[in-house]
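Note that this complex is displayed minus one protein chain, with the remaining chains in position.
We call the chains A and B, going by the order they appear; numbering starts again at 1 in every chain.
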Amino acid sequence: MTELEAGRAQALVPVRSGAVLQRYRDVLIALIAFAVLASLPLFTGSKALLDFVIRCSAYGLFATSLNLLVGYTGLTSFGHGMFFGLGAYSFGLIMQKLGLPIPAAFVATLAITAVFAAIIGAICVRLKEIYFAFVTLAFQMLIHSTILSWASFTGGDQGLRGGIPRPVFLGIDLSNHVHLYVTSCALLIVGLLAMRQIAQSPFGYTLRMIRDNAARASFLGIDVWRAKLTVFVLAALFASMGGMVMALFVSGAYPEFAYWTISGEGIFINMLGGVSTFLGPMVGTVLLLLLNDTVTRFTEYHGIVLGVVILFFALGLRKGLLDFVAEWYAHRRETGEER
Amino acid sequence: MLEIRNLAKSFGGVKATNDVSLDFPDGSLTAVIGPNGAGKSTFFNLITGALKPDSGQVLLDGIDLAGRSPPEIVRHGIGRAFQVASIFKSLTVQETMLAAVSADQRTSAVLHKRFPLPETRDRAEHVMELLGLASKRHRTAAILSHGDQKLLDIALALVLEPKVLLLDEPTAGMGPEERWRMIDKVRELWETQKITVVFIEHDMDIVFKIAPKIVVLCYGRILATGTPDEIRNDSAVIDAYLGTEYAGAAA
Partner (left out) sequence: MDIDALAGCLSSSACLVTQTTSGLIIGMLLFLVAVGLTLIFGVLKVVNFSHGAFYMFGAYFAMTAYQLTGSFALAMLAGAAGTAILGLIFERVFMSRVYGADVLMQVLVCYAFVLIFDDVVRMIWGPEFKAMGMPAAFQVMPLFIAGGVVPPYYLLLIGVALLAAIVLGIGLSRSRIGKVIRAAAHNPGMVSALGINTGMIYGGVFALGGMLAGLAGALAAPVRSLTPGMGFSVLIESFIVTVIGGMGSILGALIGALLLGLIRSFGSLGFPLFTEGLMYLFMVFVLVSKPTGLFGKEAA
């Protein structure tokens, strides 16, 4: 839902109940979405389809978390993919070396990500636009080259091989494909719901203020640096979650997960789906993965096809798909009201 | 009471603010005038923390705020509006107000509740009514008229319930009629809200009509302070700034 629509919804109901209602509505949508996704294996035996949804979960969490930075705060990170890679590697390494229960490894990975993100963020968020973009990119490359060079620990360019152990917890066996599928969907939905909450919280509006006019925000008593750092760490946590889903899916971790192309794809996904709506990046994720899968099936030159599609969006539509739909819808509503 | 003591700031040798000392008693309304480059905006920037003074004190009720960060100074009760309306272009008027109140109530980092928080509502509502923005609450700031954007900027400062309100050219970029409407609004706010207001203004008719006290800045120094009559008849001001035209008009 766009901010424009949110404003309209509030016009109809008092502010307070409007906000609460909106929350119930989001939870309801999430529950329905989860129910639909989780029941999918009952209707189809297609492993390819379920795999597709798992990959969408991993990339969707990552891309939506990037939108918290790019779309909501105006922080264009070119290195957000480092947290995707960090999540995948930390989780894989903890499981391989320490053999913790999966939930413990999950939490430990989030903690590690938070520490890294806090340090890197503390350095980066005070830099201006293009510098912020490139320093985040540099940190991404730093992590990538660390992974490559520290071969004894990370497996170097071969990646973390030998599979990630997936012990049963709470009756959930992640080596079972359906279990893995449902868990991925659950992580996606919980993650999206949490990010939606962040976006619609008072903090979410603080982020919008910073995006629009950081100087003014500080004259309202907002500590801009702290708010930026907070969202940088929060976004890193969800990106890391995406990385963990990916690590579980491929039962390993590879240097490509930490390479700059992941960040590039994340930004592309955001543009593809649109950054002005919460679900834009999710739509973008599905589109990109579909595109990738289809194109690689038909031609070995999928770079050209992908490039042309990007050009179409960037030069033709000049905005993401959901942005386009939202604007069209808003326009229609406005002209409808005037009539 | 806002007391400025020996405030100074130079940029590469140019003294933009040169040993300025001023008192703004509680509930006073003061106009700051001066030719372009007199250091009026710099003066505001020093008080509000946008710039750090080289030396001097900014005392608000006895607490020295000089050199502190903008958020800190705002929290001590000095609010400001800008020459070019400084607003949040993608937020609606109502969202802007609610978010500003959140910032003031230190709930702007709250994650687990939905925006807006119920306790922010009354204050936001009050200020929107006060400035006549209530009917435009659902408009996005970017599509507001120039005058309404300036009002929204002032509303942003006012909603924080400051002790001192600094307005940097509230009538900048407005037509003659709109100027008077805006300045009447400022005066009304000053009268009803019982706050200290300091404003920068270029239009001498406005200044002489509504400001009980006037400060004249020139090359970073205070040239004169006093009532409109005193300023009109101050020979230094007439020589340096007003010229014979105003002196004649005053006579």
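By our rule, a contact is a pair of C-beta atoms (placed from the backbone, for glycine too) under 8 Å apart; a residue touches a chain by one contact, two chains touch by 3 or more.
Every value quoted in this text rests on a predicted model; they were computed, and no experiment measured them.
> Taking the complete complex into account, which shown chains does the hidden chain touch?
By the stated touch criterion, the chain not on view contacts A.
> Please identify which residue in A:L37, A:V70 or A:L220 touches the non-displayed chain.
Missing-chain contact among the listed residues: A:V70.
> Which of A:F52, A:W260 or A:F324 touches the chain that is not shown?
A:W260
> Please pick, from A:F139, A:F219, A:F232 or A:F257, the residue that touches the omitted chain in the full complex.
If we include the chain that is not displayed, A:F139 is the one touching it.
> Could you tell me which of A:L40, A:L279 or A:L306 touches the chain that is not displayed?
Considering all chains, including the one not shown, the answer is A:L306.
> State which residues belonging to chain A touch the missing partner chain.
Interface residues of chain A facing the absent chain: 70, 76, 78, 123, 126-131, 133-135, 137-139, 141-142, 145-146, 148-151, 260, 264, 267-268, 270-271, 301-304, 306-308, 310-311, 313-315, 318.
Here, only the chains that are shown with their structure count from here on.
> Measure off the straight-line distance from the CA centroid of chain A to the CA centroid of chain B, and report it in whole Å.
Their C-alpha centroids are separated by 42 Å.
> Which residues of chain A touch chain B once you look at their complex with the stated criterion?
3-4, 7-8, 10-11, 15-16, 19-20, 22-23, 197-198, 200-206, 208-209, 211-213, 215-223, 226-227, 230
> Residues of chain B touching chain A in their complex?
Going through chain B, the ones touching chain A are 48, 50, 69-71, 74-75, 79-80, 82, 86-92, 94-95, 98-100, 102-104, 106-118, 121, 138, 140, 156-157, 160.
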